[in-house]
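Excerpt of the complex: some chains, original placement.
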C-alpha cells in the first residue's frame, strides 16, 4: 500500500449482476465487485450481508443463480473448488477446511502431494517443500504437527499457507484475522504486502476497521446482499464506512470507569495450575465487574477459563465462590454454580451445527427454564429463542433455521444467546466478538455493560487490546501460563499491557527456577534437534 | 496311553470332544451323556463346538486347539470331513485315538463311528406324515439348515421317502429357519396363510419344531398334522396335548455315552466295532410315556 | 458435490415447514406402501387381515429392540449387546418367574430392570471408562451370550406353569378381535418412546449429545450422566424384548439372539437414523422394522426359493433407501 509505483486500474476480477438464494434466504442480489490488479480490496458488511457467500461463489463452492464473472477480461464459469484454484483463485475460508488428523505439511499440499511414482508419496519432499514454504512465509508452524492439535490461530496459519501455496492470482481472505492477535496480524499483513504484485490482487474481508485502513487500497461495502459502494480507503473515514455498512451512524458509547472496589468478591481463583501450561494463576472477580484478560496467543487465558469450568483436568488450585470453596470436575458443576463459559471455538465447542437456532439457544437453560417434570415446553422455548433472535438481531429466516446455514457472525450471536438464556452469575466470554461486525460489536459491548450493571460478573478474554481497554474494570495480563500483572483500568494502556504480556518467566524472579520446565522452550528445543 | 490332561486330574484319562454345535439342545444332550459316562468311568471330558453348523473353520480351529492338548482320546463330529483330514492324520501320528460321532467322518482315521442315521430317521418321519395326512395332499417343510449335514439329510430323507412311497403327496419347497424358533414361527405363518389347503408340516429339529408349533397356534389354523424332530419339553408337551402328532427322536444322550465308552475302550487298547448305531425312535401321544421312549427324550 | 452444497435447509418455516415436515414423514412410508402394494398384487394370500397381524406380530421383538437402540444411535453410539442381551433377559425372566416363582408382575419388572442394568453397565463403560461403544457393547454381547447359557444351564426354561406369561404376547386384550397383545405392547412402547424422545429433556439431550458432545458438555449438561441414562434406558427395551420373545415362545431360549442386533440396527438405519448421531425418529425406526418384516413375509408368501429371498431382500433395501434419499433431496 505504500510503494504506489504501478497504476492500479486494470480490472483483474469482475463480478456483475450476481444473484444467489438459499431456501428462505436471498443471500445476494445484483451483486457487483471489481478487483483491480495490484490492489488489496477490502469487503465489508454486517454479519449475514453476504460476504462469505460471494466468496464461495468465486471459489466454486456454490454456483450463482444469475450473473457473470470475468477474470483478466475473460468471461468465466467456475466449475468447482479445484477449477477455481486452477484458474488462479485461492480462498482462505472463514470456517476452516482442514483435515484434522493430517499434519501441517500434508494439509498444505493435499491433492498435490509430491510423488515418486504414480501412487507413491514422497513424504520427505513434502515436508521439505512445506518447511520451505512456511519459512518463506515466516509462519510459526511445524510442518509435522498434527493440525487437529493446533490452536485456532495456528490452524488459520495453515489455511493461509495452503492458499498461498497455490501461487494464486487472486487471493480471497474471509476474516483471516478473526483468530489472530496483533503480532500475528502484522505478520499476515507483511505477507499480503509481499504477495501483491502488479498482476495479483487480494480480496480481504474483515470486521476490524483499523486493519482495513492499514492494508486495503479500496473498500467495497455491501448491505443485505446488495452492493452499496466502493471507495478509496485513504479518502474515506472509518465513520463513513461504518455508516455505509449499517445504514446509520453509530454513537460512541462510554465504557466502564474503573475498579468496583465497593462490590463483594464473588469468585476467587487461587493457585490454579494445569499439567500443560498454567502455573499458580490467582485472581479474584467482583460482583458487577468486567474483568479483562489480555495476553499473547498461548498465554493461557483460554486454558484458565477451561480449567475453571472443569473442561480440562486441573493439577492444583482452589476456587472460592461467595466465600465458600467449590469443587468443579465437569462443566456441568460449573454451570450449576452459575459459571458459564463461551468458547473461542464456536464450531467445535459452541454449537450444535446441525440443529436449529432454537435448540441451540435453549440448550443450556432447557432443564432450568423450559421444562416441568422433564417435559419440554416447546412454545416457551420457541418464544424465548425468538426473543433473543430479536434482541441480538440474529439474522436468520426463523428460529427453525439450521445453525450451520447462518453466517459466521450470526452463529456467534447464537452462542451468546445461549448463555444469556442460561442466566449465569459469572460469565466467561472467550473472544466474544470474534467475527462480529462493528455495529453488532457495539451492541455486545452494551450488553456486557448492562449485564455488569445488573450485578453479573464477566471475565472477558480478548485478543483485541482496544476492546479490553474499553470494556474492563480491571485487566489480568497473562504470559506463558502465569498471571504477570493485574492492572486497574486507570493504569491499563496498550503499552503497560504489552509490557506485562511479553514479560518472560526468567524476568520474573520468583519463577526463574522453573524456566527449564516451560513447554514453549522445550518444544522449540526439540524442533531444533529435528532439523539437525 | 499316557495319562494327564491339562491342569490336574493326574492320571485321569482325558477325552477331548469337538462337536458340530454347542448351544443347541441336541448337542447339550450329547454333552450331558458324555459327561455322565465320563464321571462313571473316572475320565475327564471337555466339550466344544462352533456356534452354527456353517462355521467349518471355527471347528477346525477348535480341533487344532484340542489336539494341542494331547488328549488321550478325541471325539469328533465333522462338519466337513475333508477339511479335518490333515488334523485327523496329525492326531493319528500323535497316537491319539479318534472316535467319530453323529455322522460318519469320511476318513480312515477314526476307530469307530458312534452315529445315527439322519436320513432313515427323516424317512420315518415322512412315513408317519404320509399316514397322518392319508396319503395325499400338500405338506410343507421347515428345515433348520440348507447346507449342514443334519439339515440336508433330514430334508432329503423326508423328500426321498415321499417321492418313492407317496406320489400323491405334494411337498412344498423346503423353507429354512436356521433353527431359530422365532424365525421358524414367522415362516410357518406365511406358509399357512399362503397355502389354505395345507395338510401337514414337517420340522427338522427342535428349534424348527417349536417354531412350527407356535406359528400354527398363532395362525389359528386347525387340523394341521405336525411332525417334528428331536425332543425337548416344548415339543413333548405339544405331542402330549395333541398339537403335534409326533416326532422322531434320536438318542443324543446315549450318543454321548457311547462316545465315551468307545473312547475309553480305545484308550485301553480294546477292540471296537466299526460302527455303533445309537438309533432313533418315533414317539407320539400313545407312547410318549413308555419307559423306553421317556428314556431317550431330553429336556 | 460436497455435503454443504445446496443443501436444502428447512428454511422459511413456521407454518409451511411444519406441514412439509409432516408430509415428509408420511412420504417416508412410501417405500413401505409400494412394497405392500406389490405383494398384494403378487399374491392373493398377502392382503388378508390374518397376514397383516402376522407381519405386525413378527415385527414385535426386532421393533422393541430397535426402539431402544434408536436412542443409543442418536447419541452417536451403538449397541451390539441387544441380541444376546435379550436372550439373557429371557433367561432371567425364567429364573425370576419359574425358578424363583416370584409373582408375575414382580418377575416382569425385575426382568425389565435387569435389562436396564445391562444397559447401565454399558453406559458406565462408555461414559466413564471412555471405552468406544462398539467395543463396550461387543464385550457385553459376548458376556451375555455366555451368561445366558451359564444361568440356564444351557437348557430352555419353560413357562408351561405360567399361562398368564404367554398371554402377554399371544393373548387378545381386545375381546373378540384377533389382535395379539404383543403388537399392542409394541405400539404402546413406541408411543412412550416417541414422547420421551421428542418431548422430554432426555430426548433433547440425546439429540444434543449426538450432534456435538463437546458443545453439549460445555453448555453445562452432564454428558456422562445422560449417556449412562440413555444406555440404561435402552437396556429396559432389551429386558422387554426378552419378555416378549420368551412369552411368545413359551420358553426362554438361552442360545437365541445372536444376529438380532444387526437386524435391529438395520431397522433403525433404514428408518433414517444416522449412525453418526444427532438425528432419527421412532416412527422411522418402526417403518424400518416393518419394511424388513414385510419383505420377509411377502417373499415367503410368494414362495420365492429361500436362497433368492436374501438376494431380493438386499436389493429391495438398497432401492428403498435410495429412493428415500432421492425424495429427501427433492423435498
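The first chain written gets the first letter, and so on, giving A, B and C; residue counts start at 1 in each chain.
The working rule: a residue touches a chain if its C-beta (ideal position, glycine included) is under 8 Å from a C-beta of that chain, and two chains touch if they have at least 3 such contacts.
Keep in mind it's a predicted model, so treat the numbers as computed, not measured.
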Per chain kind, how many copies sit in the full complex? A x1, B x1, C x2
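Criterion: only the chains that are shown with their structure count from here on.
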Shared touch partners for chain A + chain C come out as none
By mean C-alpha coordinates, which chain is most distant from chain A? B
Whole-Å distance, C-alpha centre of chain B to that of chain C, is 34
Averaging only over C-alpha atoms, locate the centres of chain A and chain B and give their separation in whole Å. 71
Which bits of chain A are touching chain C when the two form their complex? 22-25, 61-62, 80, 309, 311, 330-332, 334-336, 340-341, 343, 348-356, 359, 363-364, 366-367, 371, 374-376, 378, 397-398, 400-402, 404-405, 418, 422
Interface with chain B, chain C side, in the complex: residues 43, 45-46, 48, 50-51, 54, 57-58, 61, 149, 154-156, 158, 160, 170, 178, 180, 245, 248-251, 253-256, 258, 293, 296-297, 300-303, 305-307
Residue set of chain B touching chain C in the complex reads 23-25, 28, 31, 51, 146, 172-176, 180-182, 185-187, 189-191, 193-196, 207, 210, 214, 217-220, 232-234, 237, 299
